[in-house]
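One chain of protein is taken out of this complex; the other chains stay put.
Up next, chain A:
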Amino acid sequence: MPVLELANISKHFGAIQAVNDVSLSIEAGQVVGLMGDNGAGKSTLVKMIAGNFPPSHGTMQMDGKDLVLHKPVEARQHGIEIVHQDLALCNNLTAAANVYLGRELRRGVGPFRILDYAAMYKRAGQIFAVLKSETRPRDLVKQMSGGQRQAVAIARTMLSQAKIVLMDEPTAAISVRQVAEVLNLIRHLRDQGIAVVLISHRMPDVFDVADRVIVMRRGRKVADKTIASSSPEEVTGLITGAIEQV
């Protein structure tokens, strides 16, 4: 059974049809590359899954049950986590503080509860170890490399039992070595049985790490196939419209 299933999803903003009749399903432990040119509808699609706004038409199902989201917080409660393109990190805080931002651990009784620094450092350290990332929980994010910053953002998604992680252009603005690091982080997520949706412009990254690729053009899904049965040339053709549909 797929973790997430979208059936005939459409979204229009006034007269603009951003997403048009898209159906797709995502399996646990699978990395899906979501590709398409600017304005193809990738972000709109992802924002609906993330609970930023509801679809105009169509239904979403999670683990076979209907999924209706009104707010991003609800998506998080359902195990849908997002790694934002700008990572949404606070440079003035430590790695652990960033991982736990908005869901800080506290100890104490009733209204007298204080931040549990020790527990947050410990757990954040464990997550970095699972991700095989050399990131120290006590270091300020300000001093970190692009790869470490990605690890901090990804570690957030592992605090609760995430089922799906949506990653928006995680490799857009970092060095070659760091790209390899991030792709490894994605593999580690997949190995935990988490479904990863990778939104990317970078063909090599998608073909390196994804199991499946979905291509969108002008609001429609024009391809949905395994990486093995596709090629970068074909996907480029689909993105630009040289190939109509497969």
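Keep this in mind: a residue touches a chain if its C-beta (ideal position, glycine included) is under 8 Å from a C-beta of that chain, and two chains touch if they have at least 3 such contacts; residues count from 1.
Here, contacts and distances are computed from a predicted model.
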item: Chain not present in the shown complex, as UniProt names it (candidates "Xylose transport system permease protein XylH", "Cytochrome c oxidase subunit I", "Monosaccharide ABC transporter membrane protein, CUT2 family" or "Dihydroxyacetone kinase subunit DhaL"); value: "Monosaccharide ABC transporter membrane protein, CUT2 family"
item: Hidden-chain contact residue, picked from the options A:19, A:48 or A:89; value: A:89
item: Residue among A:135, A:171, A:200 or A:230 touching the omitted chain; value: A:135
item: Absent-chain interface as seen on chain A, which is shown; value: 72-73, 76, 84, 86-93, 97, 101-104, 106, 113-115, 125, 128-129, 132, 134-139, 143, 156
